[in-house]
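The complex appears here minus one protein chain, its other protein chains still in place.
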Amino acid sequence: MKTTMIDLKWIPRALGLGLLAFAIFGPLTNLVLWAVAEKWYFPHALPLQYGFSYWVSVFSPRGNATTSLTMSVLIACLTVIFSIGLAVPAGYALARLKLPFRGAILLVLLIPQAFPNLPVYVNIARLFYQLGLNGTVVGVVLVHVTHGLVYAVWIATAAFSAIDRELEEAARSMGASAFKTFCDVTLPIAAPGLLASAIFVFLESLDEFTGTYFVGAPDISTLPLLLYTAGSGGNYQIASITALILLVPSIAFMIVIERFLKADVLSKVGR
Amino acid sequence: MPIPLLGLLLVMPALVIVLILFIVPLVSSITGAFAVDGLFGFANFQKAFELYSSDIVFTIVIVSLSAVLIGLLSVAIGGYLTLGSNPRAVAILRWLYRWPLFVPFIVVGQILRTFLAKNGLMNSLLMQADILTPMQTTSFLDWRGIVIAFVWKQTPFVTLLLAGAMASLDRSMIESARNLGASRLRILIEIILPQVLPTLLVGLILSFVTMMSVLSVPLMINAQSPTMITASMAFRINAYGDYGVANALGVISLLTTSLVGWVYLRQTMREHR
Partner (left out) sequence: MKTLAYSLLALGLTTSPLMAEDLTVMTAGDQNMVDYINDYLGPLFEKQNPGVKVRAVGTGPGDAGSQKILERFDAQAGANVATWDADVAVVHEKFVGPMVEKKYLAKYRDQIESGKLVTRENAKMALGTNVDGYVMPMFNSQTALAYNPALVATPPKSYDELVAWAKANPKQFGYNGIKGGASGVSFVMGWIYAFAGDGDKLQQGPFEASEAEKWAPAFAKLKDFTTNATLTPGNAGTLDMLSRGEIAIGPVWVDMFYSWKATGKLPPDMKLVLPAPGMPGQPMHYTIPEKAPHKDLAEKFVNLATSPEVQAKGIVERFNWYPGIDAQHVQAKLDKATWEKLFTDIGPADLAKNGKAFPIAPYNKAILEAYERQVGN
């Protein structure tokens, strides 16, 4: 009797999960199919001819795909380190300390995402030329950081605000210093939120192309630049292949973060 | 050290970076929106409203609708991840929901364009499975396409944040509610949601802001007029070299998002005190 009950419960579950899987993997299938399609047009529901000739052209020695990929990942990692490094103290202060103009500060940090950047890039590029940062990794990282900080600081602030103050106060009353309390109590509880924001900052940096073009090109070439040219011109094969390549570092980063997260959270259990 | 000073000191590095590297360049854009032949004036705004008022309304409606759908879906997914009784189903869901997060917006535009079109992959598959006949197929490449693209891409973003917040909640209250026989839906709405509401709102605001400034999705999916503000800004610049009206549209977009951000902040500030 009991077993049939469980089986019955799987019907709505499977239905729900199946629908979700279709909604998520349907478009992704499209991506994968385009990456290996040599010929695909109406009225054929699926590609007429499969092959890897576009992979060959993406990875041709002059295409610089591997260098661009390394550069993209390097820039994304630096952007994450820099952004999170700035966001942890800022988020803590915004969430916990008495701060004048708290709302205004959060709004200012929101602006780089809130003003559609198209007309601003020319001014940003001019500023970076004046500062001599054009064509440098630092320049590109800084541009990505201005956008990444939105996610990092807002999410860090939310993560720190959600923590029960009593926990910190308990630690303080047992004689721990403010800094030690922060490191041992506050930071671990806020960690899931901070790490999630690290993922977003990483992805934001990995997907960014306009700023990279204005500040980085021609010396710095990242994969999204290629993706953008191919994607907006309707070169579906090249765009799909590039997008698939970009999935690798994104997912790898996610897995690393999750491992780190699990180990960390587990180590706190039972203490 | 007095606490406000310490706080400012901690915030300063992040603030300085954004101020110097973004707000300073932005200032000339914003003043440009108010400049008419070198003088101060509102002609750019007038023109923006004259030509693009329907785009402005369209953008706000589309983005708000998407945000609501994203909120509902992410609460549902996050809730199941936290309260789901079958570990296998939870594991499948956890594995499943994140994928769109890793697909850049421009690729989202591309794959949904070829997926949602009248003769696109979705309808082809449904036809082959005999679920649809060729006469019943429709194209979703209009406002619905934009909403689908936004929801598809941003739901995992909010869910990831929300599920993290839900996971770090104190389980004891949930367990005791369950022991008292409360339904899972009730636990989700009455116990979990109030506690993770700040995280949900932050996620939704960040999504709102992101969606407001995405260019590739409306360009690749929706061709009809009205379209989104960003597409009109791009058109103003690329076709006319007209930064004035483009910047005016940018200011309108900025004011909209700031309003949303401010409403949220006012709410949390009240709690903050």
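Order of writing sets the labels: A and B. Residues in every chain begin at 1.
Here, a residue touches a chain if its C-beta (ideal position, glycine included) is under 8 Å from a C-beta of that chain, and two chains touch if they have at least 3 such contacts.
Since the structure is predicted, the reported quantities are computational estimates derived from the model, not experimental observations.
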Given B:31, B:46, B:85 or B:139, the one touching the chain that is not displayed: B:139
Chain not shown: contacting residue from A:17, A:32 or A:74: A:74
Per the touch definition above, residue among A:103, A:135 or A:188 touching the missing chain: A:135
Interface with the undisplayed chain - residues on subunit B: 51, 54, 113-114, 117-120, 139, 141, 219-225, 227, 231-232, 234-235, 237-241
Where the unshown chain meets subunit A, residue by residue: 37-43, 48-49, 57, 60, 62-63, 70-71, 74, 77-78, 121-123, 125-127, 129-130, 134-138, 213-214, 217-221, 225-226, 228-230, 232-238
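Quick note on the criterion: only the chains that are shown with their structure count from here on.
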CA centroid of subunit A to CA centroid of subunit B, Å: 15
Residue numbers on subunit B that touch subunit A, as the complex places them: 3-4, 6-8, 10-11, 13-15, 17-19, 21-26, 28-29, 32, 86, 89, 92-93, 96-112, 114-115, 119, 121-122, 124-125, 127-128, 152, 157, 160-161, 164-165, 167-168, 195-196, 198-199, 202, 205-206, 209-210, 212-213, 215-216, 219-220, 229-230, 233-234, 237, 243, 246-247, 249-251, 253-254, 257-258, 261-262, 265-266, 268-269, 272
Subunit B contact footprint on subunit A (complex, rising order): 9-10, 13, 17, 20-21, 23-31, 33-34, 42-43, 45-46, 86-87, 89-90, 92-94, 97-100, 102-103, 105-120, 123-124, 126-127, 142-143, 145-146, 149-151, 153-155, 157-159, 161-162, 189, 192-193, 195-196, 199-200, 203, 206-207, 224, 227-228, 231-232, 236, 239-240, 243, 246-247, 250-251, 254
